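Complex shown without one protein chain; remaining protein chains in place.
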Amino acid sequence: MNHEFEKFSDPGLPEHVHRNADVDPIAEKRAEQQVAILFVLSALGTILLIGSYIFIKPSSFIYLPVLGDTNTQQLLLGVGMAMSLFFIGMGAVQWARKLMSDTEVIAERHEFRSPDEDRADFVATVKEQAALADVGRRTLIKRSLGLALGLAGLSPLILLRDLGPLPKKEFDTTDWKKGTRLVTDPGDRPIKPSDLEVGAVAQVLPELSGGTVRSLENIGKDAVLLIRLRPEEFNLDTERLSWTHEGIIAFSKICSHMGCAVALYEQQTKHLLCPCHQSTFDVTRAAKVIFGPAARPLPQLAITIDADGYLVAQQPFTEPVGPSFWERSS
Amino acid sequence: MTNKERIAGNVAGYVDDRTGAAKWLKKNLTKVFPDHWSFMLGEIALYSFIILLLSGTFLTFWFDPSQRDVIYNGSYAPLSHVQMSAAYASTLHISFDVRGGLLMRQIHHWAALIFMTAIVVHLLRVFFTGAFRKPREFNWLIGVGLLTLGIVEGFLGYSLPDDLLSGTGIRIAEAIIQAIPVVGSYLSFFAFGGPFPGHVFIPRIYMVHILLLPGIFLALITIHLMLVWYQKHTQYPGPGRTEKNVVGYPLMPVYMAKAGGFFFIVFGVTAFLGGVASINPIWLYGPYTPGQISAGSQPDWYMGWLDGLVRMSPPIETHAFGHTISWNILIPGLIIPGILFTGMALYPFIESWITGDKREHHLLDRPRNVPNRTALGIMSLTFMLISLINGGNDIIATHFHLTINGIMWFTRIGLFTIPPIAFVITKRICLSLQRADRDLVLHGRETGRLVMTPAGEFIEVHEPISAAKAWTLTQHLQDPALAIENVDEHGVRNPAGIKGRIRARWSVANAEQIPAATVTERKELEDGHH
Partner (left out) sequence: MKRLSRYRRHKFAAPALIVAALISIGTTFSIASALPSQQRMESTAQTTQIAEGKQIFARGCSSCHGLNAEGGSIAPSLIGVGAASVDFQVGTGRMPMADMSQQAMAKKPIYNEEETAALAAYVASLAPGPAAVTNDQLTWERDGNTAQGGELFRTNCAMCHNFAAQGGALTNGKYAPSLMGTEANKIYEAMITGPQSMPVFSDKTITPEEKLSIIKWIKAAQKEPGLGGASLGRVGPVTEGLLGWTLGLGLLIGVAVWLASKAR
């Protein structure tokens, strides 16, 4: 700043202006009544809450504009509770605004920094105590203490080891094996190729071997989407084409990006869309990624038919399904 | 002495006899708090936290944090006899078979959303007014910690009911864990007790959600408030308000009535929302199974920006030496958030390094008077907002007849182009506002009255502004840029050259100001007029 310029100066706290309620007894009375009305409204709210809890059936509904058909009890409990709390607060605030002293008070601040003398004392004390303890010199003790503390910090990590088993082949394998039948989800019915028209999809899972129960872990790896196209619509290499059957192609439904279920199939464009992050896969080109964050195509399941004419897997998935992980090789 | 005064005296005496706290209490009950609406934002967050504790405790009485399979036979008919986890079934039970249970669930969830919004606007207030400056850096750090924990705590709470939407969220969280190089698959197995989804995750996060994190919250909030108490609140500049004082109302009774009343108001508004607006209707989502999904699956808003970043990420993965690194997950899911939050935490230190300002500050800045900081804040906010928009791109697309691909490309490009533009525009606006302040002080207020001069010329009458206003508009500090020599007197380059140059460049940018009006200038102008 240029020093020859005279700056504006602080005129100090403005004079206190009295409120109506401070000078006019009628206004004061009115303010008092306002506060009382607010508190009474709160009491009414609580009565509404209690009344609707006891007298209104949980199964009754009421039609209101904007809200539509609404559960009466839930609504009135909420409105009653809201009134009961809100107006206590409004009353208290109005009381403070209108009737309690509104003279502004000035409090002094003090710098947090201690006086130089105290600081010097403090530093000297720290140094003195450190010297007494010989912290500076006892290297052996310092290092061994560091070692001890560091190792002690490891113990919670060690103790948390049993949170779960170590991964073995779980990320790489699914329950699809050579000859596993494809069955509908839900319903568990085997499927023949003739069951699917062109343009049809089916959500399928591997058939259960007798007596086993399907867990969410199984579904999380095994879910497959079956799509039927006209065979000439495919744009696949010979190997991948041999994995289809009469225009029916099967993909893992678990997104190769973050594991959501990819099942938005657009029949006209032959695109599959993941609703979580909008990765888009082209079914005709073996689920090649054409948009969005996914970096890999959805794994394709090779399918054929068994002796009874039902769709089965030719072989397990040739790559891990679902999101990437460090040990994944491709 | 009236009867009431005698009772009050006796109570005070009773307390002091047992604690010796008379002096301390007298000092603190008359503690002064400045009054401004923006100082209530942090209180909204604090009160929401208390509401969360109360409503959350209510919910724990019935919630069963278990992933064992049950067959539902409660009163919600469309899910009758459906297989689901006990966690989901007990949430349905709370919603439909406990009177007021749904209200409490909705209050809990609305309070969580308001908790996070209040933290964010409180943080913005602190940032834009420079309240984080010395001596309040510790409190800024605690605040950033609370924000981060709030996001985690909110996500865990959203995950507990084990519905289709939150289960999808956990699935995505698992994918992020799994993507961590080297240890990812191990961490995932530890967290889930084996393959996803397993049976242990919900009971585990339940303990974290209701015990561990609330405990940490309570401790951090206590320190946060004690520091505010001890350091005394900041205040906006104005007549009579200096760095050496604090002007406001005493805690007892005015501030206590206002702040206490405000707690009830926040609770009342939350209860109102819980009563009239449906939130997280888990009965519509259905129980979680990995084979199902709903169109438009999103997290709550405070995670929406993260989801938006993940959505717009380019499809990059590295496959080398038999290993995979998912950059499409790591960059938007861990690296960018890490940089953002670290940068935010360190900002007070970065700013004081750039300005070389080591003084204590208790008077707040008007955002226009610190153009660089304000512009930086708006720039970051724009970045978050663009990410957030992409997090809801499917809902936006269907409601405004746009395409998700279009929104995605807009945000992919906009994420890098719009924030810098926002920076430049904000800085220009700040400088224009400074100029307007200067003109106002020098020329006075336009009255809109036209007067004809004897020469037949029309001029508008300007009214001089009050001394108080003139002081408010000119009191701010305008420090010059740091003089940083990159080359010493012998012509040798400073070893910390690049660091020094960055600092010097930033310091110059920071010091870009319109000089505040002075009395001298106004006098000169007035003399010129007459």
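Note that the chains are named A and B in the order they appear, and that numbering of residues resets to 1 at the start of each chain.
In the analysis below, a residue touches a chain if its C-beta (ideal position, glycine included) is under 8 Å from a C-beta of that chain, and two chains touch if they have at least 3 such contacts.
None of the values given here were measured: they were computed from a predicted structure.
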Note to self: Among A:Gln129, A:Ser242, A:Thr269 or A:Ser329, which one touches the chain that has been omitted from the display?
What the structure shows: A:Thr269
Check: Which residue from B:Val152, B:Met256, B:Val276 or B:Val519 sits in contact with the chain not drawn here?
Finding: B:Val276
Check: Which residue among B:Thr398, B:Thr447, B:Gln478 or B:Thr520 touches the omitted chain?
Finding: B:Thr398
Checklist line | Contacting the left-out chain in the complete assembly, out of A:Thr46, A:Thr70, A:Thr173 or A:Thr284 | finding: A:Thr70
Checklist line | Absent-chain interface as seen on subunit A, which is shown | finding: 17, 19-21, 61, 66-71, 74-75, 78, 90, 93, 97-98, 102, 184-187, 189, 191-192, 195-203, 227, 261, 263-269, 271, 273, 275, 278, 280, 291
Item checked: Interface with the undisplayed chain - residues on subunit B -> 35-41, 44, 77-82, 95-96, 102, 106, 109-110, 113-114, 117-118, 121, 164-165, 258, 261-262, 265-266, 269-270, 273-281, 283-286, 291-301, 304, 392-395, 397-398, 401-406
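Here, only the chains that are shown with their structure count from here on.
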Item checked: Inter-centroid spacing, subunit B versus subunit A (mean Cα positions, whole Å) -> 18
Check: Which residues, counting only subunit A, touch subunit B once they are in their complex?
Finding: 1, 4-14, 53, 58, 67, 71, 73-79, 81-93, 95-97, 100-102, 104-109, 111-112, 160-161, 163-167, 170-171, 185, 203, 205, 216-217, 219-221, 223, 253-254, 257-261, 263-264, 275-279, 289, 291-296, 322-330
Check: Touching subunit A in the complex: which residues of subunit B?
Finding: 30-32, 96, 99-100, 102-103, 106-107, 135, 168, 171-172, 174-176, 178-186, 188-198, 200, 231-232, 239-240, 242-250, 253-255, 257-258, 260-269, 271-272, 274-276, 288-297, 307, 310-317, 319, 322-326, 328-329, 332, 360, 362, 393-394, 404-405, 408, 441, 467-468, 470-471, 474-475, 478, 515-521
